[in-house]
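Input: a single structure, listed below in structure tokens.
A protein chain is absent from this complex, but the other protein chains hold their places.
Our next item is subunit A:
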Amino acid sequence: MAAVRLCRCRCRALLSRVPGAPRALRGLAAGPEVHFGFQSVTEEDRREKIFRLFFSPPRGDRPQRGNTTQRLLRHERFEVNCVSFSCPYFFCSLPVYQVFESVAKKYDVMNDSMTLGIHRVWKDILVHKMNPSPGTLLLDVAGGTGDIAFRFINYVRAVRERQLQRKLKHHQNLSWQEIFENYQEDKSDSLGDSQVVVCDINREMLKVGKQKAQHLGYSKGLSWVLGNAEELPFDDDMFDVYTIAFGIRNVTRIDLALEEAYRVLKPGGRFLCLEFSHVSNPLLSRLYDLYSFQVIPVLGEVIAGDWKSYQYLVESIRRFPPQEELKAMIEDAGFFKVDYENLNFGIVAIHSGFKL
């Protein structure tokens, strides 16, 4: 128990350092006014609000009860609101203790229901565009639940398989023994030295990602690191590819995140960003707005018990810079050959740039 408490203290120290540190390092003040959805807040407030969005349980408007139980269950290492409420249908007073899941656990379910599963296709397209070869070192920022990382591993494995098959085809007169040995040594190298580092600012998201990895059977080639996109805990010139899928929208200082991306990429490295963007077609834009503002918060309330987070989500999509503006920002960070590809008429866009 003491060890857990110590670990928690350290983690908290790390976490509390993370949002504060960029400010101290770069001499930022509590900050100019920035947007939080359609509200106007200081930078400091925005970071904290977004932080809390992912950390605090949904249905957080409800007052908490059962403080003792809450303390007891703290070692579970995620926020636990113990609520005794009634026999399920009638919110009466049966002492049914329930752990409120954080946004992290519902994240994947919400993604599927909001986009009707299309987000999977978008992520597939991103990895296909990346076209990684075995031996690639990928940094996936804000990739908490591991969607891009798992796709990367699958892709690299498939490429490796094909490579091995091609190699074996060229050997004509192998004995069965030699073929068997070939397969044995190559099996242990199914990834061909490829590695993914999944970095996220939110411990809960990483936790869910790790559980998913275990559940799906991914063991090798994955690392999970807690870190802030505006100040990455990595050295310069480390990675071949940097991806950020649906994460850059939540970063308060996008320019800092882009600078960090430039820093940690090797020369020749590629930056890829998958994010909601702007629909130019007027009719489609109206329909998209209608769906976003009418349906998505309702889905958030019904599925995750959290209207406000998903209201924030759709507002933040509207506030995010459009394709050309983001392209300019990426160029400002030092990337070359910056380009973007619209998916679904601009609902989503993939921006790509190279560090030369």
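Everything that follows uses one rule, which is that contacts are C-beta pairs under 8 Å (C-beta built on N, C-alpha and C of every residue); 3 or more make two chains touch, one makes a residue touch a chain; residues count from 1.
As a working rule, contacts and distances are computed from a predicted model.
Asker: According to its UniProt record, what is the protein name of the omitted chain, chosen from "DNA excision repair protein ERCC-8", "Ubiquinone biosynthesis protein COQ4 homolog, mitochondrial", "1-aminocyclopropane-1-carboxylate synthase" or "U4/U6 small nuclear ribonucleoprotein Prp3"?
Answerer: "Ubiquinone biosynthesis protein COQ4 homolog, mitochondrial"
Asker: For the chain that's not shown, point to the residue among A:Glu33, A:Glu181, A:Asp289 or A:Asp339 touching it.
Answerer: A:Asp289
Asker: Which of these, A:Glu44, A:Asp112, A:Glu259 or A:Glu301, touches the one chain of the complex that we don't see?
Answerer: A:Glu301
Asker: Identify the residues of subunit A touching the omitted chain, counting contacts across the whole complex.
Answerer: So the residues of subunit A touching the missing chain come out as 38, 59, 61-63, 65-66, 83-96, 98, 286, 289-290, 292-295, 297-299, 301-303, 305, 307-308, 314-315, 318.
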